[in-house]
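Removed: one protein chain of the complex. Kept in place: all other protein chains.
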């Protein structure tokens, strides 16, 4: 697939609706800028609230958008009644970023229960500033009472307990 | 060492000064609540800005305080002219948390160059909600121009490039 | 639970039977030395086949017994018709080991679908030489034709595809 192939409109709509309910994404000022099949991009401009006092973007902010990018990449390949939770992720921080970062989540393997994504974060100059790998779980049946909170990166903690 | 053994006063002061310069920690409302030798605790109360719309604390916020707790745990064992950067971390999200979380960073191995920490995050009831492991690098000499930005979790991205 | 509390006899028998079918464990000369509830120990003596030419135990051998220790720790908590596969693991190598290592897998969280284990590897002097964390999946129903190969660490690769 091409890097910028769009996901079907109904998938884009479903992913955007979930992203818009993510409080922390709004709080950080993150924007969902591309939704492809098995792929999602989230961008973040530097603001004092997401940086160090000397202008670098905080690793916590980098991790948050990378985690959500992977979660939404996974979600694009799910049926519309399924939800996704982060089980775990690992991130290497490769270089500082000062102005703008773009996190790209790409599905490496989409299984019936588990999905594995690659996480890449680039700075404004296209340099790789962080790279990681993430495991997510698909929830086959989510009750209406529980469902709304189960968006990616939000209560990812639920992964195992949801499984348990 | 006992769980609540305090670090020497000058170490506590150095760690607190660094924490207070962490913009994202203030933005999230995180508090540094214990500094011991090779150990740091950071707590976070739930607020709309760090939660999902349904009340769970966002994994991005969990990660941010866990990463900083590990960074400061490492820093407590360094000489006062050294700084610390996160090289990488891995975090498993075990259960959702609704009201309050406490991240505990504990040094497993403190080497001349690299430090490895365990990261544990508990909810208000003392249940383990996230667990991880982190690698950090000590910067032996940091030039004054660069030093202030090099606080843990902040420009952790600099870890490898600082080494490079 | 105490560190050396034994698992019930039928659990020990089930775990030992699986371990004995692990070809690589025999090839490496690994021994399963303790099976507790949510815990397993595997020991490895240094031999030329598992070391470097200068006497250190190879990281590949360390990883193999750590992975299997975590898998069997998880298996002790499963019903007897369930099997376990490694989804992923992360291991930090902390210090070289020359004579003997003991890998200890300990369950941190046992869910209906996923289990998370801590992995600790000690040398003959009790020093921590490697530390890691592992995610495993429980297979709720395994067909007889597939089941025999699905032992921990063996076709761990099946984790996601089994889920898919």
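For reference, chains read A, B and C in written order, and residue numbers begin at 1 within each chain.
The rule is simple: a residue touches a chain if its C-beta (ideal position, glycine included) is under 8 Å from a C-beta of that chain, and two chains touch if they have at least 3 such contacts.
All values derive from a computational prediction rather than experimental measurement.
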> What chains on display are touched by the one that is not shown?
Replying inline: A, B, C
> So which of A:26, A:82 or A:131 would be touching the chain we can't see?
Replying inline: A:131
> Out of C:94, C:114 or C:139, which is the one that touches the chain we can't see?
Replying inline: C:94
>> On subunit A, where is the contact patch with the chain that was removed from view?
In response: 90, 92, 94-95, 108-109, 116, 118, 128, 131-133, 135
> What is the set of subunit C residues that contact the non-displayed chain in the whole complex?
Replying inline: 21-24, 27-28, 48-65, 67-68, 85-97, 129-130, 148-149, 151, 153-161
>> Touching residues of subunit B against the unshown chain: what are they?
In response: 87-88, 90, 109-116, 133, 135, 137, 159-164
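One rule holds for everything that comes next: only the chains that are shown with their structure count from here on.
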> Which is it for copies subunit A and subunit B: same residues on both faces, with over half shared, or different residues?
Replying inline: same
>> subunit B and subunit C share one sequence, so how far apart are they rotationally when you fit their Cα atoms? Give it in degrees, rounded to a multiple of 5.
In response: 180
>> Using mean CA coordinates as chain centres, what's the gap between subunit A and subunit C in Å?
In response: 31
>> Report the inter-centroid distance (CA atoms only) between subunit A and subunit B in whole Å.
In response: 22
>> If a residue has to touch 2 or more other chains to count, which residues of subunit C qualify?
In response: 90, 109, 116, 133, 135
